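Take a look at this one; I'll ask things after.
Left out: one protein chain. Kept in place: all the others.
On to chain A.
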Amino acid sequence: MIVTVLSNPNHSRAVNCSLQRQHSQLPAGPARSGSQRPGNAPAARDAPAAQGCGPTAVVRCQQYPPLRALQASAALRGASDEHKKEPWASSSQQHFDSPPAGHQPEQKPQGPHPSYTGQGGQESEDYESEEQLQHRILTAALEFVPEHGWTAEAIAEGAKTLGLSVAAAGLFHSDGSELILHFVSECNTKLSELLKKEQKLVQLGEAEKKPIDEFLRDAVEARLRMLIPYIEKWPQALSVLLLPRNIPSSLNLLTSMIDDIWHYAGDQSTDFNWYTRRAVLTAIYNTTELVMMQDSSPGFEDTWRFLENRVADAMTMSNTATQVQSTGEAVVQGLMGAAVTIKNLAGLNQRR
């Protein structure tokens, strides 16, 4: 969580709309929620600068030690631009100013990107939100993870490739939590898209519908294969994901991934099966992931064999459960039939 707004009510600072100097002025249309219309820099200095920027906006003010963020953001910009912030009474989404001159003037934001909690920011064309910037830094940082691990160093290197100062790593926690969560979220998104594509092929009749065990196996394998480039440092990532601070987010990501897999597998249960299926698949996924950490066989074939066996076990269990249930029902019916027969024989069923 990064602070972008320094709420310092004693200073009458206004939002720096110097972005304008590098981009064409946005049309003064109705402000979309979450976007900010740039006011003129001089106008923004006035107290009623709220009118200079969009009337509707969404606030994301996160409280953090202001000093750290100040240093980080100042270092980030590195320019001599005077950056003024104004405490918004209502919500407003702050945008990061464009990075210093060394960076390309082209600031094409790549559309709404999900942060690791899956919330996208709605941005107008020329603006890059803080979330998008973080997203870009983290994506760039992934390349350096095999070398530096899930650390601030990797983030710093990533920031460097984007032309930002290494102090950008100060935007994130030192244990690499955001980087890992970002990575997991990206992998889950990739998996969703893969499954959706496959589903479309089946719907168009261009592919055969896979039996459930094969589908689950392939989905889990596809997802775990995304870890392969980072497998050396993944145990470290797993331990970070288990930090109490990260557990809500990581649990959320895990459950939504498992739910996605079952959804595309065609699960339509509306009873307690919904829970048992997801619990079983979660167990399969987690154990296979752990096996993968220890696996040194070529191409991880041991892991895939383990996965196959676990999925087969699960199928067997569910078949057994169904069989037990139908056997039980048959037995009960047999007993009822026997009871009625005996009553008939004993003449207890006759009407008098």
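The definition used in the following text is that contacts are C-beta pairs under 8 Å (C-beta built on N, C-alpha and C of every residue); 3 or more make two chains touch, one makes a residue touch a chain; residues count from 1.
Assume contacts and distances are computed from a predicted model.
> Just by its UniProt name, which of "Transport inhibitor response 1-like protein", "Chromosome transmission fidelity protein 8 homolog", "5-demethoxyubiquinone hydroxylase, mitochondrial" or "Ran-binding protein 9" is the chain not shown in this complex?
Cross-referencing UniProt, the chain left out corresponds to "5-demethoxyubiquinone hydroxylase, mitochondrial".
> Just one of A:Arg245, A:His263 or A:Arg305 touches the chain that is missing; which is it?
Reading the full complex, the residue touching the unseen chain is A:His263.
> Could you please point out the chain A residues that touch the chain left off the display?
259, 263, 268-272, 274-275
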